[in-house]
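Working notes, structure below.
Omission of a single protein chain aside, the complex is shown with its protein chains in their original locations.
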Amino acid sequence: MGIAETYSRGREFAIERPFALVLGVIAAVLLGDLLLGLATGQTQFADIGTLVWDGLMRGLVIGLAGIGLSMTYSILNFANFAHGDYITAGAFSGWATTYLIAGLGRADIGALLLVGAGGSVYGGTIGIGMLSTPLAVVAGIVVAGAFAIALSLGVDRFIFKPVRNEDGITLLITSIGVAFALRYLMQFVFGSDVRGTTAQPPSIGLYLIDGTVFIDAHDITLLVIASGLMIGVHLLLQRTKLGKAMRAMADNQDLALITGIPTERVVRSTWIIGGGLTGIAGYMFILWKGTLGFNDGWLLLLLIFAAVILGGIGSIYGAITGGLVIGLTASMAVLWIPSAFARAAAFVVMIVILLVKPSGLFSGRSTA
Amino acid sequence: MSVRDDIAARIPGGDAGLIVLILASAYLLYILAGIGLGYDLRGQLNSIATLTFYIGIFAMLSLALNLHWGYTGLFNIGIVGFMAVGVYVMALVSKPVFVAGGAAQVGGLGLPLWVGIIAGMLAAAILGLVVALPALRLRADYLAIVTIAMSEIVRFSFLSGNLQEFNLFGTKVGFGGGSGLILDFVPPLEALFRSVGLWGVYLGFVEAFQAIVPRNPKPVVDGLIYGALLLGFVAVYFWLLKRTGESPFGRVLKAIREDEDVANALGKNTDGFKIKSFMLGCALMGLAGILWLMPQGAVTPNFFRPRVTFFVWIALIIGGAGSNTGSVLGGAVFAAVLYQGPRYFQNLVGTVFPNLDSPSGFGQAISPLISQFDPVPLLLYTVDSIRQLQLVVMGLVLIWLMHNRPEGLLGHRKETASVISLDRPKSMTAADGGTDGEVRTDGGVTEDDSTAAVEGGASDE
Partner (left out) sequence: MSDAANPPVDDVANEGNDDALGAFASGVETTEQFPLQVEGLRKSFGGITAVDGASFEVEAGTLTGLIGPNGAGKSTTFNLITGMLKPDSGTVTFNGEDITGLEPHEIANRGMVRTFQIARELSDMTVLENMMLAPKQQRGEKLWRSVAPVVRDDVREQEEELLERVWEVLDFFDIDHIAHEYAGNLSGGQRKLLEMARALLTDPDMLLLDEPFAGVNPTLEKKLLTHIHELREQGYTFLLVEHDMDLIMNNCEHVIVLHQGKVLTEGTPDDIRSNEDVIEAYLGGNV
């Protein structure tokens, strides 16, 4: 390829994709700023390592919870604003179980079931952790998933199903109603305080050039469980008949109806898989960050939407990739901007993707 | 058509009659409850003022949202962000200049209140433009996500320490961060009456009011007058939006909501119309936010949680999107029943049983029920937590409305989008050719009037 050709191609690119060009320039500036910081010693490699690790963990949670949102978004064709509160509900149910098992006999059962509402009992005091109370944590994970499944099926049966044939906006507004009812019901029961849920887990320090990056047991737990579940969903969608039916329905609901895929069954499976992953994501999120409040899921939801749109609605790989990108953005943005705006940076990434490639990175509406 | 569609038809005065009827019943209910509880006149007047305040606020917000959603089909769920920007910019412009040692942590530019209000509205409109430019071409659900994300970005920004204080034109200003901002400008009513030279008259009126409320009547009168002022603003919003809707401009908005491609193919620059509609609505939301918080004395970022947006949506959906009358009605019903109602109820319970000791948490509330079948603590806790449960109820109401009455209380009501009545002008007589007044059922054509003797005619395949 001659220089002239390269030049003219470059020019064509610049004209046709001005946004992409601007983005490239911005990325270059940010990278340059980072390298300069590293060279002058203002930024440490270990700091970056810590932020990357933090972003990776956050991204796994977002990705895991995003799979469910992405699936219902494409198969049922609406943005479910109650999804964030499914996360919270899963987390509360799972953590109530964990508290109960870990703290039985050491504290009042009511206080344990309410996850220490009003400071009646502290997770740290009971010594909750993956290594210290493994049974309680595993049971919590299972219950979180199961409860979120039951919740999403129940809500679907009584609330979404009657309006499923309306347009997506009707369902979206309905889901906002569900979100508020759920969220404040949880506040009513569990109180509005943010409680600490775990004891400090043991961690190992990894030496990185000029400092240490700490990785704790709960990070590893999250990594193992999230990647395990992601691989599981992949196999399910690729290898089973159900998975094929779900992908077909995501692509075209009418077609799926004609070709005789039992759609109600597919819809139910969607809620089961999505709900289960969402509940577990909620539990793991709390295990990883160590605090629990009734607003956690809602605050995470907007990042999950960002991830799902970024990856392309309907694509589970898109949701996972989008989750990682959004998680890394939210964590690493503090290298350049004040931490209060880190979350804003994640939204900006989403808006930019909407501008440049509205269909998302893994474009197309296929659950594959 | 359901029975309820006919309600407005049966009430004398139609829609206006219905609004008056609903408002009157709300006020009557509040007054009766007040009498039953032995409220004195002061208490009654205060409760009326508060009710009027919220009716005004929610009617305004609902009207503004109707412009976005009902007219243009723009799914804005970031309302509260535009309100926040309106209020904060207004505060920045109108707060007095910083003096060291004063009560306020930061100052403002010290400009008159009306300058601040205009600046706040402009800022909200400009934020609307910034959101609109990338998002308006997107699907409705994407716009929803972008707007709500924007409103949270706005809240986080005002919470952040970085904007807590900074220098502008050489004076120390700021947004106060998480601890909030004292709104230490001249009280709005005083500013208003002073600007028209009636402040003395107003104070005289307050003086005279002592005949009714002997001790310190000013807060009571202030509340009532401010409420009336808000109703005046509702009237202005209504007038403005009615004219906007009933015009060629509104016609294009309506067409955009129905099918944007068609409007575009007919030569309408739909993006331009959407941006204008969006910015106007945002400015009106900003103003409503300003009017809500201006008399409160202080503002904190966490007031602007997404739940406020949710309130406005419920108000609009109760009344019925697409109709201005419905928006006002929805705002009033929402304010009286769902917003103020539970709070008032809580006060009532508190007045009737003054020394109730409600449990501090759900655990203490539920355990007597389980162990001794004693539901009282749970009931007490329920009443005590009414502000959270209120949101649960609102969520359920929204679900119920979407299931049973998505078109709102007034039913499917569309106001004709034109300046004039579209009946056949009197100067024109019905055309003779082809039309003989008989209504055709299908195809618009009856067999016999086909004058279509075109060469070849139509083929039947």
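Which chain is which? They are A and B, in the order written, and residues in each are numbered from 1.
Everything below uses one rule, namely that contacts are C-beta pairs under 8 Å (C-beta built on N, C-alpha and C of every residue); 3 or more make two chains touch, one makes a residue touch a chain.
Quick caveat: nothing in here was measured; it's all calculated off a predicted structure.
K.L.:
Where does the absent chain touch, in terms of which shown chains it meets?
P.N.:
The chain that is not shown touches these displayed chains: B.
K.L.:
One chain is left out of this view; which of B:Q44, B:Q105, B:N162 or B:S247 touches it in the full complex?
P.N.:
Missing-chain contact among the listed residues: B:S247.
K.L.:
Considering the complete complex, identify which of B:I35, B:V99, B:V130 or B:V262 is in touch with the unshown chain.
P.N.:
B:V262
K.L.:
Across the whole complex, list the residues on chain B that are touched by the chain not included here.
P.N.:
240, 243-244, 247-252, 254-255, 257-259, 261-270, 273, 276, 280, 414, 416-420, 422, 424-425, 427-428, 430-431, 433-435, 437-445, 447, 449-461
As a working rule, only the chains that are shown with their structure count from here on.
K.L.:
Roughly how many whole angstrom separate the Cα centroids of chain A and chain B?
P.N.:
33
K.L.:
Help me check something: in the complex, which residues belonging to chain B touch chain A?
P.N.:
Answer in residue numbers: 75, 77, 134-135, 138, 140-142, 144-146, 148-150, 152-153, 156-157, 159-162, 306-307, 310, 313, 317, 360-363, 366-367, 385, 388-392, 394-399, 402-403, 406.
K.L.:
Applying the document's contact rule, which stretches of chain A touch chain B when the two form their complex?
P.N.:
By the definition above, chain A touches chain B via 78-79, 108, 110-111, 114, 117-118, 120, 159, 162-163, 166, 168-170, 172-174, 176-185, 187-192, 298, 302, 305-306, 309, 338, 340-341, 343-344, 347, 350-351, 354-355, 358.
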